[in-house]
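Only a single protein chain was left out; the remaining protein chains are all shown in position.
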Amino acid sequence: MELLVSNDPRKRRPSGWLWVHALLVFGFLYLPIVVLVIYSFNGAGVGGFPPRDLTLSWYRILFGDQAIWDSVVNSLGVAAAAVAIALALGIPAALALDRAQFPGKALFRRLVLLPLILPGIITGLSLLMLFNEAHTKLSLLTIILGHGTALISVATTEVFAGLQKLDRAQEEASLDLGATYWQTFVQVTLPNLKLSIIGAALLIFTLSMDEIAVSFFLIGRDNTLPLEIWGRLRRGITPEINAVSTIIFIFSLGAIVLWYRLRAGAEGSPEITPELIEPEVQGAQS
Amino acid sequence: MFSRAYRTLVTVPPLLWVAVFLLLPYILMFCYSFWSVSPAQGIVHSWTIENYRQLFSIQVYWQTLLRSMWIAVRVTFFSLLLGYPLAYFLSFCAGARKDLYYQLVIIPLWVSYLVRAYAWKTILGSEGVLNTLLQYVHLTRHPLEFLLYSPFAVVLTLTHIYTSFTFLPIYASLEHIPRNLVEASNDLGASPAQTFWRVIFPLSIPGVLAGATFAFVLSLGDFLAPLLLGGPSGIMISNIVVSLFGAAYNWPLGAAISLCMLVLVVSLLFVSERLEKKWSFS
Partner (left out) sequence: MATSEQLAQGTDVASTRSTLLEVRKVAKSFGKNVVLRDISLAVAEGEFLTILGESGSGKTTLLRIIAGFESATSGELWMGGQRLDALPPYKRRVNTVFQHYALFPHLTVEQNVGYGLRVERLPESETAARVEQALKQVKMAIHAKAKPSRISGGQQQRVALARALVKRPQLLLLDEPLSALDANLRRQMQVELKSLQREVGISFVFVTHDQEEAMVMSDRIALLRMGQLEQVATPREIYSRPATAYTAQFIGHTNLLRGEVCEGLLRCGSLSWRTTLPAGPALLSLRPEDIHVAEMGAGAGMVRLQGKLQQRAFHGATELLRLEGSDGLIFSVRTGTREDWQGVLDFEFDPADAVPVRASAERD
């Protein structure tokens, strides 16, 4: 099996089957999305081949759908709040893990990162039981608390990675030149973390907008966008859902391109460093 | 680097939050699993191991658990099968386009899970794109029923979701392999295939373990794909838990099953971490 051909490592000509495999996998990954987008313009609705009757009618129906818009507004609010909570707690958590020693640090580290790898159902249910015992009514607030808790891990991971890349010598130089600890933090540490924080915010926002597993159990009367879509799916498939999905896809695309440019712009291509845990990017859990 | 005061300021709020919203709920779940539900639809705070007895004795519960694990195993297997060569291709063969391809792999991850699962539903249905396409080109005459509302659909969809998840850590570990090791291996007479199996693959094992753990754990606990695409034969353990917290109203039993899942997952993570450390050499 010739995996690498050519004497010159600078110009490795990949052998045929690797190319084919890669192409097939990319095709597999993008197939559903492409189908989704195409059929959002299909007059005859979802399914059926080939697609015909190019139309924008599903989008028109979508834009007139009040329930969807309400849920979008809810989702935006929840996402913004989740970003705030996750950053407000995740940044100190990253700092603590990077620099401080305290009893229970190992346990803390594991707990903070657990929601990243745990199926969302466990996070969601455990919080549900908490709210039940505390006699808290389920509402957007409980969803915000759920998202914030689940997504602290994302903020912590991103900021921690940023801290690792930080050149300690810069902070030491600042102290050496007479700045206090606080001044050094504000004028040297934070600006260096700017990129990690923005990247984390973007990621958390997107994840919150898409989040369904945890939200499923903590929903009150008001729906978030994914749960609104979910509700409709239970009732049957309509191409309107294709339309809203296409729009979600476009926004996600925009978000990730932005995220990538941010990181690549600062430091060359993003190196995924498995410092705390390997995957930084986490799709919606289930 | 920080003085005492700042250290406290920095560690206390997250610690507090984590204690209240992560640790406490798990403890509660533990407690719930030993409580029971009364006829009047209330949670009775009396201690019993009835729930666990039921979990292990009633066939539908542990059978579903086993089926879920089997589905998770298949998802993990196929995700690795798709993800590893892709990661290798990007790391060693893609050259200047590496970044571009990396972005292409990441993009589907950011697209909503729900959207992707829904898309497969429209493709696999008996009136769906795939079936009508096959009939259109006269490859089949009737819709293939097994495509949707089956374990097949669940495995397919979850593989689609988690291939990118397995890709990421494998790619990271492959990127970490110093290229001069590959050159040294070639220099010493190893063919490209020998170099892969003797040098590259062993050094990528931590990434493979991490990716496999992710895929297995997350697909084991998945409830959305089975609900949308699984049908009666594709029910997974999380669906049972969901109904226990919903229509079937037996929170303590649901908590017991959840706790079992939690313990299973945490043990797996623990084992995986130990193995990863054993196989990591840098």
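Order of writing sets the chain letters: A and B. Residues in each chain are counted from 1.
FYI, a residue touches a chain if its C-beta (ideal position, glycine included) is under 8 Å from a C-beta of that chain, and two chains touch if they have at least 3 such contacts.
Quick caveat, the model's predicted, so the values are computed rather than measured.
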Across B:L24, B:A190 or B:V266, the one contacting the chain not displayed is B:A190
Among listed residues B:V10, B:L130, B:L203 or B:I240, the absent chain is touched only by B:L203
Considering the complete complex, of B:L66, B:L100 or B:L181, the missing chain is touched by B:L181
Against the hidden chain, chain B presents residues 178, 180-181, 183-191, 194, 198-199, 202-203, 279, 281-282
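Going forward, only the chains that are shown with their structure count from here on.
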In whole angstrom, the CA-centroid distance of chain A from chain B equals 16
Given the complex, residues on chain A that touch chain B span 1-5, 9, 11-12, 14, 18-19, 21-22, 25-26, 28-33, 35-36, 39, 46-50, 88-90, 92-93, 95-96, 99-100, 102, 104, 108, 111-112, 114-115, 117-122, 125-130, 132-133, 145, 149, 152, 171, 181-182, 185, 206, 209-210, 212-213, 216-217, 226, 229-230, 233, 237, 241-242, 245, 248-249, 252-253, 255-257, 260, 264, 269, 271-274, 277-286
Touching chain A in the complex, chain B uses residues 1-3, 6-7, 9-11, 13-15, 17-18, 21-26, 28-29, 32, 43, 82-83, 85-86, 88-90, 92-95, 98-99, 101-116, 118-123, 125, 127-129, 132-133, 136, 160-161, 163-165, 168-169, 171-173, 175, 179, 182-183, 192-193, 195-196, 206-207, 210-211, 213-214, 217-218, 220-225, 228, 238, 241-242, 245, 251, 254-255, 258, 261-262, 265, 269
